[in-house]
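Dumping the structure here so I can ask a few things about it.
As you look at this complex, bear in mind that one protein chain is not there, while each of the others sits in place.
Chains here go by letter, A and B, matching the order in which they are written, and residues are numbered from 1 within each.
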Amino acid sequence: MNRFLLPLAVFVLLLAVLLVGLRRAPDKSILPSPLIGKPAPQFTLPNLFDNTSPLQSDSLKGHWSLVNVWGTWCVECRAEHSVLLQIKQEARVPIIGIDWRDHDEDALSWLAQLGNPYQRVGTDHDGKVAIDWGVYGAPESFLIDPAGTVVYKHIGPLTMPVWQHEFLPRLSRPAGPGA
Amino acid sequence: MTPRRRRLLWVLGIVAGVAIATGLALRAFQQNVMLYFDPSRVAAGEVKPGQRFRLGGLVEKGSVRRTAGSLAVSFVVTDLKHEVPVRFDSVLPDLFREGAGVVAHGRLDASGTFVADEVLAKHDEKYMPPEVARSLQQGASR
Partner (left out) sequence: MVVELGQFALILALMLAAAQAFFGLAGPALDRPRWLAAAPSAACGQFVFVALAVAVLVHAFVTDDFSVRYVAVNSNSALPLFYRVTALWGAHEGSMLLWILVLSVWTIAFVASARHLPAAFAARTLGILGVVSFCFLLFTLTTSNPFARLIPAAPDGNDLNPILQDPAFAVHPPILYMGYVGFSVSFALGCAAMIEGRRDQQWARWMRPWTVMAWAFLACGIALGSWWAYYELGWGGFWAWDPVENASFMPWLVGTALIHSLAVTEKRGLFKSWTLLLAVTAFSLSLVGTFLVRSGVLVSVHSFAADPSRGVFILALLAVMIGGALVLYAWRAPRMQSAVGFDLISRESFLLFNNILLVIAAAVVFGGTLAPLIADTLGLGALSVGPPYFNPSFLVPVLPMLALVAVGMHAHWRRGGLGDAGRPLLYALGVALLVGLGLTFGVFAHPLPLTPIGAVVGCWIILAALIDPIDRWRRHLPLPASVAGMSIGHIGLGVFVLGISFVQSNSIERDVALKPGQSVSVGAYQFRYDGGQSIDGPNYEGFRGQVSVTRNGSPVTVLHPEKRRYWVQGTVQTTAAIAPGVSRDLLAALGDDVGAGAWSLRLQYRPLIRLVWIGALIMALGGVTAVIGRRRRARAEERALAQHSALAPPDAAR
């Protein structure tokens, strides 16, 4: 009888190994950014709504900001749009949008159709600014403190739980290097 | 030959075969397995001289330099705490980009430059090999 239990014993051992392996697999949505704790990269981008006053990175200073990289071609950005509108309702932090590799007409009609959560939107047509910000893909959201330092980065669509557990607590912490 | 004796021979044969196969496999394993090191561990001197290993991290922005007209390319691999310069003289994979995760196989030369014989990039939207992600997370909390 004993040797016929062997396959089962081996399988149980395998299950244990796989289970432990799963627990240790890193969660890719909380990758650190090379920028965390460093000043946000400088940029000057055309303003989506007003081509006479470009969006400057300097304007991020003096108050907390949420910088959101998005595009009308990006499916997940659609998914997080309602969350961004809710954050705008809360009126705690202005949302600055960076419209990445997109067409202005598409962006304008998207915002007109779905609502505009952004205080201002800069258009990054060639993607150079996104590269500077270390963007892997859209959407990505950055929390910038009043000194202009990158405090936190979230990859993927923003959800209310992430906003409440990761972004809001950092808002009340004093600004400083790393977080 | 009695059936019992024959069965004994079979069992012995199988055991011997499995033992030999396991022994050879383990030997091939030990000789050919590669360990993974991030730039911080390389800087801490954890790599044995002449050891072939896997180096992983992010490709530092602005560090990719090509010699015009030739295959030779150099770049810097960083884990946000330390950097390792890398030299490579073959075709780079398509997903190789500045700021993205990368894994390279090779050895350190006398000057501390990593001479890569293979550079890998994964076919994944997030461009980040799990080992690199984990070491970056650990680095951030160190």
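Everything below uses one rule, namely that contacts are C-beta pairs under 8 Å (C-beta built on N, C-alpha and C of every residue); 3 or more make two chains touch, one makes a residue touch a chain.
Quick caveat: nothing in here was measured; it's all calculated off a predicted structure.
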{"item": "Displayed chains contacting the withheld chain", "value": "A, B"}
{"item": "Given A:101, A:125 or A:170, the one touching the chain that is not displayed", "value": "A:101"}
{"item": "From A:114, A:147 or A:168, residue that would touch the chain that is not displayed", "value": "A:114"}
{"item": "Residues of subunit A (touch criterion as defined above) contacting the omitted chain", "value": "1, 4-5, 7-8, 11-12, 14-15, 17-25, 27-28, 72-75, 78-79, 81, 101, 106, 110, 113-114, 127"}
{"item": "Contact footprint on subunit B, counting only the chain that is left out", "value": "3, 6, 10, 14, 17-18, 20-21, 24-25, 28-29, 31-36, 54, 66-71, 89-92, 94-95, 122-126, 129-131"}
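Going forward, only the chains that are shown with their structure count from here on.
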{"item": "Between subunit B and subunit A, distance of the C-alpha-averaged centres to the nearest whole Å", "value": "30"}
{"item": "For the subunit B and subunit A complex, residues of the former touching the latter", "value": "58, 61, 78, 80, 98-100, 125-128, 130, 133-134, 136-137, 139-140"}
{"item": "Contact set on subunit A toward subunit B in their complex", "value": "25-26, 28, 30-32, 34, 36, 131-132, 134, 136-137, 155"}
